[in-house]
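Every protein chain of the complex appears in place save one, which is left out.
Each chain carries a letter (A and B) given by its place in the written order, and its residues are counted from 1.
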Amino acid sequence: MKRFHGFVKKEFLHIFRDYRTLVILFGLPVAEILIFGFVISMEIKDAGIAFLDLSKDDVTQKISDKMCSSDFFRKVEDLQSYHDIDMIMKTGRAKAVIVFGENFGRDLVSRGEADMSIITDASEPNTATLITNYASAIVSDFNMEYREKNSGAKILVSPEVRMFYNPELRSHFMFVPGVITFILILICALMTSITITREKEFGTMEVLLVSPLKPSQIILGKVMPYFILSFINVLLILLLSRIAFDLPVKGSLSLLLAESMLYILMSLSLGILISTVSKTMQQAIFISLVGLMLPTILLSGFIFPLENMPRVYDVVAYFLPPRYYITIIKNIMIKGTGFFSVWKETLILTIMTLFFIVLSVRKFKIRLQ
Amino acid sequence: MTGNTVISVRNLVKKFGNFVANDNLNFNVFEGEIFGFLGANGAGKTTTIRILSGLSKPTSGTVMVAGFDAKKQAEEIKKNIGYMCQRFSLYDDLTVKENIMLYGGIYGMKKKTIQDRTTALLEQLNFGQYSDSMISSLPLGLKQKLAFSVAILHEPRIVFLDEPTGGVDPVTRRQFWEMIYEATARGITVFVTTHYMDEAEYCDRVSIMSEGRIVALDTPEELRKQYNAGSIEEVFIKIARPSRNVEGGLE
Partner (left out) sequence: MRTILYLIRKEFLQIFRDKFIGKAIFAVPLVQMVLLVPAVTFEIKNINLGIIDRDMSPVSRNLISRLEGSGFFKITCFTHSEEEANNMLHRNRCDMILHIPEGLDKETTSGRVCPVMVSVNAINATTAQLSWAYLNGVLQDYNIDIIRQNAAVTTLSAMPQIKVTNRYWYNELLNYKYYMLPGILAILVTAIGFLLAGLNLVKEKETGTIEQINVTPIKKYQFITAKMVPFMIIGLVDLALGLILGKILFDIPFRGSIGLMFLCSAIFLAGVLGLALLISTFSSTQQQYMFIAFFFMIIFILMSGIFTPMDSMPLWARKFDIINPMAYLMKIYRMIMLKGSAFSDIARDFYSLLILAAVFMSLAVRKYRKTA
């Protein structure tokens, strides 16, 4: 035991001596949280739009004013002809062009009907959808007011909407769980796989193996520091999201931390498994980083909601641990539900952890023989 | 020895922070000789050899190698020297042939010349069977011989060898020294550091370093005579008892 103690201490010293790695280890989650919090969002704000107003009357003026006075849009230009539309969209200056047909106002009065189009640059389909929705809503609002003023016809079924769990519609509720999930699995898998392959590549693993330490102790000793560092990372992210975004943990904090430990353990055993199949550090880094990065970002429901994925991917995502953990955090942190709402996910993560460990041990034994 | 001076070192000082690794060194190396550089670990040998080969800049003093100033013309020096260090740096994941090809190419040799040299070299070393083997699969002794051959492939004027024979048996070391003699026979000056005292006897002249200073410099015979010793080993023990316990080389 004392020997083991010394070994763990040595591993810790190794890590702390390399201050650059440490800075990144804690700097990365902080930077990511801040980027998601203050830099990027799915919202549309001040999107550049252009108008092609072939009617130029009172009504079209009012509609354009209403659009430009919203936070969503910013007028970049008044176009003169249809030809201009392609030009301005190709340079990317305008994300959308609003076109009012000729005699728009007159038609609306005399025929009770007028045509307009919202043309969006759908090379970014998400932005296009959002812009179309916002612009249509503004037009439809205008239409309603206009109708009420002119004929007294009122909307009868008036909806009242309540946004559950996130009444202010802040995007933090999605990304804080996402960042924790993403950072933990990548850093844990990378760290463990590198630290073990490093010993293999430089031949020092042989030295350790002939020492009186048991192989399991060696692995445990290598992994232990990262377990602690990752756990500190979880605390750091939770603290940061509390301070910077006022995002509290609604449910039980200790349950959340316990689940996080399980997830860290799972990620570390994945790292060990990666180290058993890679011969060099480059291979380990390649598998952990290139192999895990995109699937974790894309298939965990972090940025792209899982519900929207084609059904086939449900099957794929079943095998990806991040999705379970993200569900767990969302439930405990945001909805404030208890263990019973996440027992299934917990069980699956536990099974995955055991699976990785058993597989690593078997691979390791085969290598030793 | 009365050949031309190919290396001249005047008042060379190299400091790493407060630590003085080379403390006012002065010596000349003449064309065609085998110049041995002896010293305990940490005596400052590697520091000197790195400065001479242009890998490191002197803090002060004048160092001329092959007629070029090590302070300002390191790249010119590099055109005229070969270098082999204790970590012999052939690429482990390339084959013997590929390594030779690479260094031949770097020194701007013609493809035909490289091929001819490669064949000759492999034959001379009895290496034919290994030509397509990965370096990592070769025994240490072979790697060292190959590294040396690669270091003098482009027929440099001087070759620097930093503890070239560490960790191999006496027979292999003897073979290695035969290769060194062959190189000198072709006119290549050899500058070699070692801590094997028997190897010092093979050198034309030997300098002994201790704590960053040169404490003795002469032919092996003269040194033995001067210190009234039977071998260089005895000389070494007499004058250069390492009092400074520094492990490993100085990088």
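One rule holds for everything that comes next: a residue touches a chain if its C-beta (ideal position, glycine included) is under 8 Å from a C-beta of that chain, and two chains touch if they have at least 3 such contacts.
Just so you know, these numbers come straight off a predicted model, no measurement behind them.
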For the chain that's not shown, point to the residue among A:205, A:244, A:257 or A:298 touching it.
A:298
Which of B:63, B:85 or B:206 touches the chain that is not shown?
B:85
Touch with the omitted chain, as defined above, among A:65, A:78 or A:115:
A:115
In terms of residues, what is the contact footprint of the unshown chain on chain A?
18, 20-21, 24-25, 27-28, 31-32, 35-36, 38-48, 89-92, 95, 108-130, 132-133, 136-137, 139-140, 142-143, 146-147, 150-151, 153-167, 169-171, 173-174, 186, 190, 194-195, 198, 278-283, 285-286, 289-291, 293-295, 297-299, 303-305, 307-310, 313, 316, 330, 334-335, 337, 341
Where does chain B touch the missing chain, residue by residue?
50, 53-57, 74-76, 78-79, 81, 83, 85, 87, 89-94, 98, 101-108, 251
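Please note the rule applied: only the chains that are shown with their structure count from here on.
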For chain A and chain B, let me know how many angstrom lie between their CA-based centres, rounded off.
57
